[in-house]
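Every protein chain of the complex appears in place save one, which is left out.
This part shows chain A:
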Amino acid sequence: MDFELMLKVYPFFLEAAWLTILLSVLTAILGLTCGALGAAARLSRFRTLRFIGAAYVSVIRGTPALIQLFILYFGGPQIGIQLDAFEAGVIGLGVNAGAYMTETIRGAIITIDKGQGEAARTLGLSQWQAMYKVILPQSARLMIRPLGVNINALIKATALVAAISVVELTYTAQRYIGSTYKPFEMFLLAGILYMIIIYVAGRGIAWLDRKAQIT
């Protein structure tokens, strides 16, 4: 184990870790947005919207995220979408995470007892009011933990943008493995930083989950 080398290169890893964090945060925001829209579409009254939601989930979850990134980044210019690697990374990963989150959010909504919605309607609330004032507040509590699992996966998935040369943690590790021939040391450096990021995110979600529970 070459600790001297690790001490020498760790500032570069720290810098890359910030980019991984930024990527994760932006991806999570976009993913949650897509997830909420996707779940709304899948639960919609309109058949077309339900179909679009189902197709989105099926296609995105049925193909590798790496290929989705490549289509967007390398194929995009062919259909007039010019994105730099970072933008393509955020959009590609966000839309990908959104498909998984769609199912999480939908699952949390449909587990709420049907009687809740019916009771709210009987008391004179409109369909929307019943959703926003009765069902969503209850399901929001249920979805925090499973969304946390999605976010954990998403943080690790940000490594994929290394393949389109975004200088985040995995790319940095790869570059230093190539130049120093010390794969284990570089893995450890990047690995520890990933674990810290995931640990902090996990604690944040656990805190949110505790706050949201009514005891």
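Simple rule for what comes next: contacts are C-beta pairs under 8 Å (C-beta built on N, C-alpha and C of every residue); 3 or more make two chains touch, one makes a residue touch a chain; residues count from 1.
Here, contacts and distances are computed from a predicted model.
One subunit of the complex is not drawn; among "Monovalent cation/H+ antiporter subunit A", "Amino acid ABC transporter membrane protein 2 (PAAT family)", "Xanthine dehydrogenase family protein molybdopterin-binding subunit" or "Lactate utilization protein", its UniProt record names it "Amino acid ABC transporter membrane protein 2 (PAAT family)". When the full complex is taken into account, the listed residue touching the unshown chain is A:195, out of A:29, A:123 or A:195. Touching residues on chain A toward the chain that is not drawn are 59, 62-68, 70-71, 74-79, 156-160, 162-163, 169-170, 173-174, 177, 181-184, 187, 190-191, 194-195, 198.
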